[in-house]
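Here the complex is missing a single protein chain, while all its other protein chains stay put.
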Amino acid sequence: MVSFESDYIAGAHPEILKRLMETNLEPMPGYGNDGYCESAKEKIKKAIGREDVEIEFLAGGTQTNAVIISTMLADYEGVVAAATGHISAHEAGAIEYTGHEVLEIPQHNGKIDALDLVKFLEKFYGDDSHDHMTFPGMVYISHPTEYGTLYTKNELQQISEVCKKYRMPLFMDGARLGYGLMSQATDVTMADIAELCDVFYIGGTKVGALCGEAVVFTKGNKPKNFLTSVKRRGALLAKGRLLGVQFDALFTDNLYFEIGKYGIHMAERVKEMVTRYGLEFFMESPTNQQFVVVTGEQLKKIQKKVRVSVWEQLDDSRWVIRLATSWSTTEADLKALEEALS
Amino acid sequence: MVSFESDYIAGAHPEILKRLMETNLEPMPGYGNDGYCESAKEKIKKAIGREDVEIEFLAGGTQTNAVIISTMLADYEGVVAAATGHISAHEAGAIEYTGHEVLEIPQHNGKIDALDLVKFLEKFYGDDSHDHMTFPGMVYISHPTEYGTLYTKNELQQISEVCKKYRMPLFMDGARLGYGLMSQATDVTMADIAELCDVFYIGGTKVGALCGEAVVFTKGNKPKNFLTSVKRRGALLAKGRLLGVQFDALFTDNLYFEIGKYGIHMAERVKEMVTRYGLEFFMESPTNQQFVVVTGEQLKKIQKKVRVSVWEQLDDSRWVIRLATSWSTTEADLKALEEALS
Amino acid sequence: MVSFESDYIAGAHPEILKRLMETNLEPMPGYGNDGYCESAKEKIKKAIGREDVEIEFLAGGTQTNAVIISTMLADYEGVVAAATGHISAHEAGAIEYTGHEVLEIPQHNGKIDALDLVKFLEKFYGDDSHDHMTFPGMVYISHPTEYGTLYTKNELQQISEVCKKYRMPLFMDGARLGYGLMSQATDVTMADIAELCDVFYIGGTKVGALCGEAVVFTKGNKPKNFLTSVKRRGALLAKGRLLGVQFDALFTDNLYFEIGKYGIHMAERVKEMVTRYGLEFFMESPTNQQFVVVTGEQLKKIQKKVRVSVWEQLDDSRWVIRLATSWSTTEADLKALEEALS
Partner (left out) sequence: MVSFESDYIAGAHPEILKRLMETNLEPMPGYGNDGYCESAKEKIKKAIGREDVEIEFLAGGTQTNAVIISTMLADYEGVVAAATGHISAHEAGAIEYTGHEVLEIPQHNGKIDALDLVKFLEKFYGDDSHDHMTFPGMVYISHPTEYGTLYTKNELQQISEVCKKYRMPLFMDGARLGYGLMSQATDVTMADIAELCDVFYIGGTKVGALCGEAVVFTKGNKPKNFLTSVKRRGALLAKGRLLGVQFDALFTDNLYFEIGKYGIHMAERVKEMVTRYGLEFFMESPTNQQFVVVTGEQLKKIQKKVRVSVWEQLDDSRWVIRLATSWSTTEADLKALEEALS
């Protein structure tokens, strides 16, 4: 059945599979020491416009969040995040598993706000007994957020300034970065992100790869002996080439951005369709995830034609569903959705 | 350059890549809930000859070791392993990262011995203050071992009996199981392993897959809410299909065993060649890893033609090198090796 | 200077010190295997009116919370607590250090409510992807709470029923239990607590001891090999007698309850005084901690005469202070406080 359940319902973008095929028999050293990892890093540096960043590849989002946060926090520190942040709610305690607390602050459309952050920090440091509490040691944001929303450049600048003042790295979870960068509603570039964040990752899994996220350290701040820390967290792939070849393909001929653009284009058409059929959005999203309010009856009808994610129950009679698009969304998918909605 | 460095120098067996290609556009649910994971599990059950085992897929060896050990041990328990066991020496502390100790016992050609195990357990429980020490809660063996050696069925039975008596699960790391099963020198079948071990895994990464290990719980003992425990260790792939499709292919038309057989065949030819050129084996290995003693001069000469793993320095003038074969070893590779040795 | 800062400003109740003196030279085995630990356990069982409970001694509150929670939760579980619960806010991440998440639910005067708990649990289990989230595996309450408030028997029964239904142990942090039990406003007895909670602790540190908390497992549910788990958390005292002798003294001739009663009596006098001088309470507390609202000027004046805890800033001009009484509060202390307030 046609599915809008997520942006990871299909395999890899065909161009990526093709490259895996073409390079398959080349003998290469393991653990990311192959030429494709090297080449992918160079291409990503070009895409960012910075030679001095450090790049590492990991396999998935939860893993990347846990590895980055636990290797960059000091023992006595936790990570500040929106109450709706992925690490707060949907990682099954992966951050706590590493021994660190997630310090929640309010969310506004999935985003945190520099003022709330300042307020939180001032309260913390103003408390005489704050050394009996977890120190805020990093700020986590996702862009796009879990609700598909995006930070403006100005918002990022403000958060970044607070982080600098309090000497906390700013970490951006870019699991869906490709869709964020290609949104028509954004003024944030990859170069902006590299400037304003201390570490971020360029999501592959949800943007065309079979698996893989590219972590970018922007301030010469890659944790020492990072490979060893990755390995002891069970996150080091023997065939690192699997990530190298994929990211090399994603950053050849703008593929990563083309995928983002296409996903956004399909999302815009979904939005138009949803609006046309009189459904309400739970939240305005400029990216590839659309959150739509439906009644139970509408939900049943839709589910007869297409698969969707039931996000949460809004009230006794209404639900929020998520419709996600990606590189793999087809005209036929849209047509099925139209039938489902009509 | 031709490489005998490891059994993970190439990508995936072509048949696997083909299946990834063919299934690429099918929409599937994530996290291992797809039909290929289901089908792969059924095929593995058939290969084992047991309907009642439970199977789960993980991405890599270190990860699998850490997940299995830490979800099956009680808080106060550690895992018993050979001093040369992968988890003792080469996992960068991945087991300790989960909070558990590796309790080392002596090794004999990379294997542990039931008698040593009993001795260790009797000493532990005979000590009046053993509750001030880590309880032995599981036994870890690798088959083939880190030195390519294999347990006999009789040896496994003896170890298994000790484990039963002390109510400890026996865990077999089968990262290279395919080569072990197809060795001409083995009397151990997959059915034997399922009978004698409480949990084991069928290695994919080193036996033709891009990544992936299939964990088999043989006694209705899969840890409760396993998916959640996997996720919080950062080990849950969003596109579980990547593992499902690969293992489905590996267990279609005996591919897994064919790969093992081919790797063994090539290893036998390497052995013959090594013997023919008068080199000494560090240890007699009936599987796809051959450990050969060379002088510094010989090493340099070999390295001019082929890449090998330098395993350890034996004395002032001699080294142990590893030559590994796999599904990807070619006639041309063997020819280059012959040139290197001659 | 006279201090109302906390209930642990003095050493031990004189009767306890006397017993430490009297027993000082008796040779005893370590680690809690001495006769005083045994005798103290028997006396506590009598005080509870239950022969079948299991009792263990630990040194301090944070330690006890971390040990209990981490030994009773399964890997994939977290502990549900009020947002103001000690483990949520003031333990410096001690629960997270053990790898487990604190799942916060709303607080009402420092207490959780059975309805909120049900709502939280229904939402959790109603979510299709709840296996991607931390499972609620235990409920933590403090009695008295961090704000000095108390659960009624009826409230405890309701919470206990929810816990039973969802098969989660109910854990009561009784760091100040002595004051709770002797409050004039309570209808909850130690027997009630033993019936309704699966595990609780009888606080010593804040109720007359130098250190020490007595953990009571009420359902035959003491974690297996508990001593080993305690030891590996660095929580096992070599001279266990230090805890044994103290709790033996506390549960001889009703000392524990006398201390509670006296502390409550002094708190009532503080309350009367605060009311008489026209100050407002932040929250109505029937136990030994009184939370009072003061202006900056009032605060300065008070701090000239007595030491108090500044709890939090209420608004631009007002603060909440805590005045705590205990067995060590003297008439002279009250007099100094009266001078400070007048």
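We just call them A, B and C in the order they show up, numbering each chain from 1.
Throughout what follows, a contact is a pair of C-beta atoms (placed from the backbone, for glycine too) under 8 Å apart; a residue touches a chain by one contact, two chains touch by 3 or more.
Note that this is a predicted model, so its numbers are computed, not measured.
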Any idea which of C:G61, C:G85 or C:G137 touches the chain not displayed?
C:G61
Full-complex contact with the absent chain, from C:H132, C:R241 or C:R322
C:R241
Can you say which of B:E26, B:E54, B:E96 or B:E338 touches the chain missing from this structure?
B:E96
With the missing chain put back, which residues of chain A would touch it? List them for me.
31, 70-71, 74-76, 99, 131-135, 223-225, 227-229, 231-232
Touching residues of chain C against the unshown chain: what are they?
1-3, 5-6, 8-12, 14, 17, 20-21, 23-30, 59-67, 91-94, 96-97, 205-206, 210-211, 228, 231-239, 241-242, 307, 328
Absent-chain interface residues of chain B come out as 76, 78, 89-93, 96-102, 126-129, 131-134, 310, 312-313
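The criterion applied here is as follows: only the chains that are shown with their structure count from here on.
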Closest chain to the protein's overall Cα mean, using per-chain Cα means, please.
A
Would you mind pulling out the distance in Å between where the CA atoms of chain B average out and where those of chain C do?
50
For chain C, what residues touch not just one other chain but two or more?
76, 99, 131-134
